[in-house]
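The complex appears here minus one protein chain, its other protein chains still in place.
Here is chain A:
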Amino acid sequence: MPMIPNLIPITCTINGETVSLSVSPRETLADMLRDRLGLTATHLGCEHGACGACTIVYDGRTARACLLLAAQADGAVIETLEGASASGRIAALQRAFHERGALQCGFCTPGLLLAAAEVLAEHPAPSRDAIRAALSGHLCRCTGYQAIVDAIEATAAAATGAGSRR
């Protein structure tokens, strides 16, 4: 392998803004977002795709930022939790998580919010089992998950006007 790695020029859209950078081949997208752009809501837990804390939205679908190379961001449209929060698209989920104590240390929360937003976008009224399946790739070591499932279920119920909030 080369002693001085090739730097790769990339241009991508991150949270609605066009960003141009030169990246190293071994730089992950997660490291690029955190260290180069200061988007530190992308949390790095396991760095091998097991914990879900680094989940972002890549070309419209959730993905693990630790399993994407920064070089793969070229031409992509990327949204991090900062962008999803600023746009207001996950405001109801954020409020529900807050109200129900669906977080404690908050390390897993960015990934959970983006995963929850994706499942609600595709299944407006998911069962609790479907919510749990959608969250299966996200590890939370504080809450025991009950409050997280409650918060997502309540958000869905409020959005669809179905039933009373638990």
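Rule of thumb we're sticking to: a residue touches a chain if its C-beta (ideal position, glycine included) is under 8 Å from a C-beta of that chain, and two chains touch if they have at least 3 such contacts; residues count from 1.
Keep in mind that, in the parts below, contacts and distances are computed from a predicted model.
*Asks:* When one chain of this assembly is omitted, its UniProt record names it as which of these: "TRAP transporter small permease protein", "Oligopeptide transport system ATP-binding protein", "Xanthine dehydrogenase family protein subunit M" or "Ferredoxin reductase"?
*Replies:* UniProt protein name of the non-displayed chain: "Xanthine dehydrogenase family protein subunit M".
*Asks:* Hey, which of A:21, A:41, A:63 or A:120 is the one touching the hidden chain?
*Replies:* A:63
*Asks:* Hey, which of A:12, A:41 or A:134 is the one touching the hidden chain?
*Replies:* Of the candidates A:12, A:41 or A:134, A:134 is in touch with the missing chain.
*Asks:* Residues on chain A that touch the omitted chain in the whole complex?
*Replies:* 1-2, 5-6, 8, 25-26, 28, 46-50, 52, 55, 58, 61-64, 66-69, 71-72, 74-75, 115, 118-119, 132-134, 136-138
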